[in-house]
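The other protein chains are all here in position, but one chain of the complex has been omitted.
Then we have chain A:
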Amino acid sequence: MLQKIYDWIDERLDITPMWRDIADHEVPEHVNPAHHFSAFVYCFGGLTFFVTVIQILSGMFLTMYYVPDIIHAYESVYFLQNEVTHGVIVRGMHHWGASLVIVMMFLHTLRVFFTGSYKKPRELNWVVGVLIFFVMLGLGFTGYLLPWDMKAYFATVVGLEIAESAPVIGGFAKALLAGGEIIGAQTLTRFFAIHVFFLPGALLGLLGAHFYMIRKQGISGPL
């Protein structure tokens, strides 16, 4: 049955070449932990991706309850945490996943660095990786404000003060992020938009480039 459906679609859209292109690639011995245990360091990229998927899915469920305005934001998070069935797990996954993804990404960066995998011809992929790093930190920073509790608010105040201290663009950067002079209703709306639309969009684009380059170039050889 599945085969029939596949053939039906394949006849119309010729998906076999595309599918074989995605599915067919080799896992060399030196990156396979089944053969060399120390190769587990090569798993950090994949684990980062795994946690990123968890973040996207749990985040989607969070937005089913979250209300991005200063009157309801806290209430909605409180409600999700304390009243909604399994809400505490969904929020917990997004909260701890945010930390985990940073840890995994850090380990992945160290693996790439210490195996010298950023060298020719993989310079561009390294640059894309560092941009992903920045996007991830941005997601962490903007997401921290969203529950609109005490720690969220005052951490953002400090963060924006730091941004403001930058020469030349500081004032502009702060106004852009805060949406005005005071850190309040506008800031929360901005951070929500940045956290949920702008940065994930950038992240998906960068991840696409990252994976395309890995597939095109293959993983770096053994040391």
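The rule is simple: a contact is a pair of C-beta atoms (placed from the backbone, for glycine too) under 8 Å apart; a residue touches a chain by one contact, two chains touch by 3 or more; residues count from 1.
The working rule: contacts and distances are computed from a predicted model.
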item: Listed names "Menaquinol:cytochrome c reductase cytochrome c subunit", "RNA polymerase sigma factor", "Glutathione-dependent formaldehyde dehydrogenase" or "Amino acid ABC transporter permease", matching UniProt entry of the absent chain; value: "Menaquinol:cytochrome c reductase cytochrome c subunit"
item: Positions on chain A contacted by the hidden chain, ascending; value: 6, 10-14, 16-17, 19-20, 22-30, 32, 34-35, 43, 46-47, 50, 54, 70-72, 74-75, 77-78, 81, 88-89, 91-100, 102, 110, 113-120, 122-123, 126-127, 130, 133-134, 137, 140-141, 144, 147-155, 157-159, 162, 165-167, 183-184, 220, 223
